[in-house]
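First up is the structure itself, then whatever we jot down about it.
Note that one protein chain is taken out, while the other chains of the complex remain in position.
We just call them A, B and C in the order they show up, numbering each chain from 1.
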């Protein structure tokens, strides 16, 4: 079988499978934002945005956008029944205070210890921190969703970050278009590979050594 | 004229004269609580209670008490149009954060530096701090309203506190049944005396030396 | 489906364990979770660390728990109040420990605990007994004390109305410590007068978002 990396939609769908009924979840920009579209039916997941709402619904229909109701990426959103609104200090009490169960963030690099870099390009004078540092350290479980390598094929899963740090030892699980990898006290544990990918193929694009889970599986993005 | 100490009602009325239109005011237990009844007509004063409301109105009519609407002394209260309700952390942000213009507290002792003691009897094992320490240090101007001496005739205005401290150098003005005294960088300044009282009579019941204001007056408790 | 509503008040408090830190909402009789107090009394957990504005009074609520010797330590701002003899007797007999803290500092420590803030500097208490053993440090010329966050294993709170997600609104000064205690506990149990359908509470007016609430019990279901 030809190695077939996941599409971004498939990647978002795979992440969504790991969200459980009743969880409170914060989604970062990019691929993570898409995750909310694919929560499996029957699961009630409450999405949090750091700019002050819990209980986000689907994107508004065209023409129904409200400029006073946006997510952290400035995209218009809607509220579900049960939603609540609050100010920024209360919002970050939710993340910093370990009330949010899961955050899914994008990343420029993740280290084998679970260190995260996602706010500033190496060598740049400016970067947008936003809420990433607060969220990375404060939620109960931090997921990263990203492409496995840069578009020039460089490692993004590295032994040591050389991009500016967002948070140390905070990432628990990495979802890429090629693999699902857990960060464990013993290093990176390869749990799933994309269809057609061998362990070796994933290892080749991953700088740190991967331990292979005894029950390694092919990534599925539907139930 | 026979020296005539103010009644508690007259004392409360005198304090109320010093509240200006538009001020936010917190009142402690006892005589201070009475002050809200005597705000001069035409002045809109907003009363704050540390247990979470701004805009207190008059006491409820008998039978109209609501057990879920009480002041810090557990007495039933009412709300005026314009009132707001909030939790304890926000309430103390108002006092600690210098948003409340004036607090009127009772006192066991006040020192010539404006140190306040009002939470615990000397030598006692227990005392009720409540919000006094936060309020004493946090409001813009702290008034004390109390009888001039203990009921055994002991000084309450002293050179140095020997009761447990509530706050250091926080009292700005002392209202008693015998005098109105300002705490200044140069010591205590006697501004007003009760009807029939001489400066000497007030000095006799006041441990620190009083400076006499050039424009010293007899206390009036009505406009 | 999220449903935080539990069937009985006894079930709501069943897992409160010996030695747990429990935050008790209420101030001056308003916003007190009386049915949860009664259930905790029946439940039997002991050696609890209680966090509350006062030590309760009379023959109900926290005062009874204290009188029955179920609280090993109190953190509060009013250990001495009229009607608070239950606490005084236990304290003077050496059967309960006490940490007195100014009311505003108590509120802020609880909010910090719920917000992931480890500690903070406040001017309150400088020069008083409250400063004993605490770090003193000046900021912009103002001396301040270092105060540490308070977190609870459980919070027992009272609200007016809830939905199945645990969103809460309160009644007047019954709000008091309840919203910040909800933030600061691993398990927050809210005793409410009324339960409404999801969506009936206006998102703009919810005081405690459901993320801070784990269980809801309607009064009168005991």
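Just so it is clear, a contact is a pair of C-beta atoms (placed from the backbone, for glycine too) under 8 Å apart; a residue touches a chain by one contact, two chains touch by 3 or more.
All figures in this text were calculated on a predicted structure; none of them were measured in a lab.
Here the chain not displayed is in touch, across the complete complex, with A, B, C. Note that of A:74, A:200 or A:215, the residue touching the chain absent from this view is A:74. Of A:14, A:96 or A:156, it is A:96 that touches the chain left out of the display.
Contact with the undisplayed chain is limited, among A:34, A:101, A:134 or A:177, to A:134. Set against the missing chain, the residues A:34, A:50, A:177 or A:192 yield one that touches it, A:50. Listed here are the chain B residues that touch the chain not shown: 21-22, 24, 42, 44, 46, 48, 53-55, 79, 81-86, 89-90, 92-100, 138. Panel shows chain C; residues 108, 112, 115-123, 139-140, 142, 144, 148-149, 169-170, 172, 202-205 of it touch the chain omitted from the view.
On the side of chain A, the interface with the absent chain consists of residues 49-53, 66-74, 79, 85-89, 91-92, 95-96, 115, 120, 124-135, 137-138, 164-168, using the contact rule stated above.
We take it that only the chains that are shown with their structure count from here on.
Chain centres here are means of the Cα atoms, and by that rule the chain farthest away from chain A is B. For the pair chain A and chain C, the distance between C-alpha centroids works out to 35 Å.
One inter-chain figure worth recording: chain B and chain C are separated by 30 Å, centre to centre, where each centre is the mean of the chain's CA atoms. Counting partner chains per residue, chain C shows two or more touched chains at residues 111.
Multi-chain contact residues of chain B (touching two or more other chains): none found.
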